[in-house]
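For this depiction, one protein chain was excluded, whereas all remaining protein chains were kept in their positions.
Now for subunit A:
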Amino acid sequence: MAKDGVLIQARGLVKRFADFTAVDGIDVDVRAGEAFGFLGPNGAGKSSTMRMVGCVSPPTAGELKIMGMDPRRDGPAIRARLGVCPQLDNLDPELTVRENLTTYARYFGIPRRVARERAAELLDFVQLAERANSKVEPLSGGMKRRLTIARALVNEPEIVLLDEPTTGLDPQARHLVWERLFRLKQQGVTLVLTTHYMDEAEQLCDRLVVMDGGKIVAEGSPRALIDRYSTREVVELRFAGESQEAFAGKLAGLAERVEVLPDRILLYVADGDAAVAEVHARALTPASVLVRRSSLEDVFLHLTGRTLVD
C-alpha cells in the first residue's frame, strides 16, 4: 500500500488537448477514508482531472499514482478498484434497472450469483428496489443519478469518483444523494468529487482544492479555507437603481473588503449587524440587506474575482 495511506497522488499533473491546457500542473494527495473535493467553475479542469484519475484519459505530463499504481501501465487493475459516477449518466437504456447493475458487475468479472445479491443490496441502498424491473428511460433525473451511484459501487470500490454528482437535480433529489454519499463516507469509502456548488462541498468534503483555469488556487478543509480567505460574516446589500458601483464609494472604511457584483455589494466584516448599523448611520438606504456567514463561494470570489455559478 502507498505510504501514509495516500491513495491518489499527483505531482505536476498536466492534461492538454491540442493547444488547450485543461489541467495545468496540479499537485494533489487524497488519503484513505476522506472525502476530497475539487471545487471550481465549469471549465476549471475538474472533469479532466477526474478522467485521468479514472484511468480513461492518459496524462500529458506529470506524475500520477493511484493506490501505488501507474494509470499508464496498470489501468485495468486500478479501475477494478474504482467506482465511477460520471457527470452525464451513461446507463444502458436497453436494460432494466437491475440488469444495469448485474451486467456492469460482469465487466468486473463478478460471478453472476454475487452480482444478483449485490444488485439487490444496492437497489435497497439507493431506494430503487421498487423500480428494479423498470427500464432506465422513464426514471427521474434523481433516480438515474442514484442508479449510476449504485452502479459505481457494484465492485465494492476503495475509491468512488463522483463528477458533479448533483448537477441538474432538484433540491429534494440532491439531499437524498448527499445523504447516501454521507453514509458511504461513514462506511470508510474514499470519496473524490467535483462540484461547482459550494454547499455541496461544505456538506460532503473533509478537504478540498479550489481550481480555476486548470490550476489549484487554494487547498484545505472548508472551514480552514473560509477562515483564511474570508471574514466571519458577510453583509449583502442591494441598492435600487442602475449601478451598484455608484454606492460602493460611500461604503469606504466599513468593511475589511468590499466586493461589487452586478446585482449587489458584499461587505466582508467580523460583525454583520454592526456593519449594517453603520450603513444606516451613513444615511444609505439599500433596497435589501442580508447578514450571513461566510461560505466557500466567498473564498472563491476572493481568490478568483469571479462567482462560482455564472
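Before moving on, here are some points about what is shown:
Just so we're on the same page, a contact is a pair of C-beta atoms (placed from the backbone, for glycine too) under 8 Å apart; a residue touches a chain by one contact, two chains touch by 3 or more; residues count from 1.
What we mean here is this: contacts and distances are computed from a predicted model.
UniProt lists the omitted chain of the complex under the protein name "Transport permease protein" (options: "Ion-translocating oxidoreductase complex subunit D", "Putative alpha-E superfamily protein", "Transport permease protein" or "Sulfurtransferase complex subunit TusB"). Touch with the chain that is not drawn comes from one residue among A:Val56, A:Val114 or A:Ala246, which is A:Val56. Of the listed residues A:Ala80, A:Ala132, A:Ala248 or A:Leu284, the one in contact with the hidden chain in the full complex is A:Ala80. By the touch definition given at the top, subunit A reaches the unshown chain through residues 1, 17, 51, 54, 56-58, 67-69, 74-82, 84, 86, 88, 90-95, 99, 102-104, 106-109, 151, 155.
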